[in-house]
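Every protein chain of the complex appears in place save one, which is left out.
Per-chain numbering from 1; labels A and B assigned in written order.
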Amino acid sequence: MKIWKSIRENYQNELILFGIFVGLFIVMGIISPDKFLSAGNLQTMCYQMPEFGLMALAMMAAVLTGGMNLSICTGATVASIVAGCFMATTFANENPAIGVFVGIIITVAVAAVTGLLNGVLIAYVGVTAMLVTLGTKLLFEGLGLVVTKGGSLAGFPPLFLKVGSGALLGIPYTILIYIVAIVITYFLFERSVWGTQVYMVGCNETATRFSGIATRRTVLLVYIYSGIMYGLSGVLISSRYCSAKTDYGSSYLMQAVTAVVLGGTSISGGSGTVAGTVIAVAIIQVVSNGLNLVGVNRYMINMITGIILIAVLIVRYVSGALSDKKKIRERAARARA
Amino acid sequence: MKKKLVSLLLSTALACTALAGCGGGSSSSAASSAPAEASGSAGASAASEASAAPSEAPAASEASSAPAEASGAAEASGDGYTIVVMPKLVSIPYFTMTGEGAVKAGEDLGINVIYNGPTTADAAEQVTMLEDYITQGVDAICVAPNDPAAMTSVLTKAKEAGIVVLDWDTQADPNLVDASIHNIDDKAFGEHMMQELVASMGTEEGQWAIVTGGLSAENLNLWIKYAKEYAEANYPNLELVADPFPTDESQDLAYSTTQDLLKTYPDLKGILGMSTPTGPGCGLAIQDLGLQDQVSLVANAMEDDVQSVLADGSLDCGCLWDCHDLGYLTVCVANAILNGQKIESGATIEGWDTPLEVLDEKSVILGPAADYRAK
Partner (left out) sequence: MQKVWKNLTKSKEISILAIIVVLAVCITIVNPNFLTVSNFFDIMRSNSIYGIMALGMLPVLISGGIDLSVSSTITLCAVVMGKFLQANPGSNIVVAILLCMVVGALAGLVNGLLVTKFHIPPIVATLGTQTIVMAAVLFYTNGMWISGMPDWFLSFGDIQFGAIPSAGKVVGMPIQILFLILVGIATWLILKYTLMGRGIYAVGGNVQSATRVGYNVSRVTTFVYIYSGTLAGLAAVTDILIVKQIDPNTFSGCELDVIAIAVLGGASVMGGIGTVFGTFLGIILMAVIKNGLVLVRVSSYWQKVVMGIIILVTISVDVINRRIEKARLVHVDVEE
């Protein structure tokens, strides 16, 4: 009971989100019970959600420090293109196990390097994150174009496709990777010293620096971490589509921002939870998949996502204002007493 | 306690908002005319409005030979097949027109056509949507792939689910599709545009350039490739000045890029414009610079959008096939395959008047491109 109370106090926002998620899930289930609730569809969602969810985690890491990462999608594609160049070689195809393993390592490593570039410019040069990542977004996209000349790279070892389409006991690998990433992110951000520093930087960088924390290093690591997350997403994307191309996943950018904000992360940094982002991703997934099943025009789906975003924020504000008022009243009553 | 109640209430209210939004979505889309109707009726297929679609359909179809027994998955919509036609993206004129054709064919044949696609030309979103439709259990999927390679796994999944798979507009993996609907043979089209350009230039020597919708658009790249190869082989004195110039499928950018281009290469004699916004965009730039007589432009364009640039010769020749027919033919072929008809040259299928022209056993060719010139 006590645990429940503390959860309710500390995770009020997440509970509301979860309520919305359950509500939407039920609504979709009522609209098309045979399709939406079918095992096949639930599995399809498990295949679809991770690549977007990892993008959202990558975005969230940057937003927690008060920054923004507009280069997540092009960073992921450039990484998978570099890895794709390796995996399309005859060596990789002849030694699929090594080829795939090295390919995945290359993707994540290149993504980490792109994150490093962002991080250095943001933390050490001191340019605003939004602007740096706007520049690197163009840069990565351009590099991908230079390598591929606009086409797509294909011819990867068939084993690689298993990553994105295989399943362990009916549970897709993709969702397993996603869950591991969520758990690691949770412990890193909400349970580690570094995580606490990240939140502090997001709240007030100057104060954090003067309390003896190497803020620059903290921020640099955040962007590298962000890079690793979108690198993993890049692995899943290129594996699911068994190819690599510059514009894969370009629609995830603004959706990731939406998910992060919907999840309750403050856009100015310093507050937000992994759970919130994960639930928000699930909400967007359910809306998109559910409405798609009943054949709603894609633009209507975008619109509904936008309405949900604005509505949640209005609700959040109104309920916050109400609870403030209540607190004031209680305090006034106590003072009178 | 009160606080909890409030938050609970609010979240319920929110869920209702979303519901209302979605309800509004399907009803408003049913009300509007264009291809939105496809999605509208699709949305309705699950809701109570479902009765409207089938009751309309048999009336429209004279030959309702579409057997009901095969429509296992489409139980919600009564008899008739459910065919998904997915463009590269929705809400650009080209795919709006093809959508109108596809929906019209659905009405004429008495089958359900769902015309829906992603909002950006992103393969990831397209695959996601296709997966959803496979789950939904449709009878046929006709897709215009943003990227053929990315489609392979999802189309395999569709085949495994017993769904008839077609591609149109852009070729997917030929081993996976039951038929391909081609506007035209890509090679023939690229060469045709090149021939038109040389004819408009009136000379076989000089500089020329390519303006394209986007560097990563698969079909545009194919046309460019064939046009370039044809030029190298047949017009050795033509000089291609640079790599294709991308314009992000935007008329504004096509306009300013062409202006820059004409300043950089003052001796330019011809421009080849791939993708429909380049026709009006490049044409307007030539018009504004007053170079109608010096520079020839052959480009893709929607006929209605280029009347003013065609009139004074800024655009010498617009090339495009009948978009409406492309969508129409796609649905007809899908329907014929579902009815167990064999797709071969000379075959006549329901809803399509002329005998089919089939290449490589699978590629159904719509017919030659329509060229439009100044009237």
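For this structure, a couple of remarks:
Definition applied: contacts are C-beta pairs under 8 Å (C-beta built on N, C-alpha and C of every residue); 3 or more make two chains touch, one makes a residue touch a chain.
Model, not experiment: these values are computed from the prediction.
When the omitted chain is restored, the residue from A:T128, A:S192 or A:S211 that touches it is A:T128. Listed residues B:N175, B:T203, B:N234 or B:T264: the one in touch with the omitted chain is B:T264. When the omitted chain is restored, the residue from A:V146, A:V183 or A:A207 that touches it is A:V146. The residue from A:L17, A:I31, A:A56 or A:L70 that touches the chain not shown here is A:L70. Within the whole complex, the absent chain has one touching residue among A:T174, A:T258 or A:N292, and that is A:T258. One chain is missing from the display, and on chain A it is touched by residues 70, 121, 125-128, 130-132, 134-143, 145-146, 149-150, 254, 257-258, 261, 266-268, 297, 299-300, 302-303, 305-307, 309-310, 313-314, 317-318.
In the full complex, chain B contacts the hidden chain through residues 29, 32, 34-36, 90-93, 95-96, 99, 119, 215, 242-246, 249-252, 255-257, 259-261, 263-264, 266, 277, 280-281, 284, 302, 304-305, 307-308.
The rule we apply is simple: only the chains that are shown with their structure count from here on.
The distance from the centre of chain A to the centre of chain B, with each centre set as the mean of the Cα atoms, comes to 32 Å.
Interface residues of chain A, counted against chain B in their complex, comprise 8, 12, 15-16, 19-20, 23-24, 27, 31-32, 35, 38, 40-41, 44, 47-48, 51, 145, 148-152, 154, 161, 164-165, 237, 240-243, 245-252, 287-289, 291-304, 307-308, 311-312, 315, 318-319, 322-323, 326.
On the chain B side of its complex with chain A, the touching residues are 2-4, 6-8, 10-15, 17-19, 21-22, 25-26, 29, 36, 39-43, 45-47, 90-91, 114, 116-125, 127-129, 131-137, 147-153, 214-218, 221.
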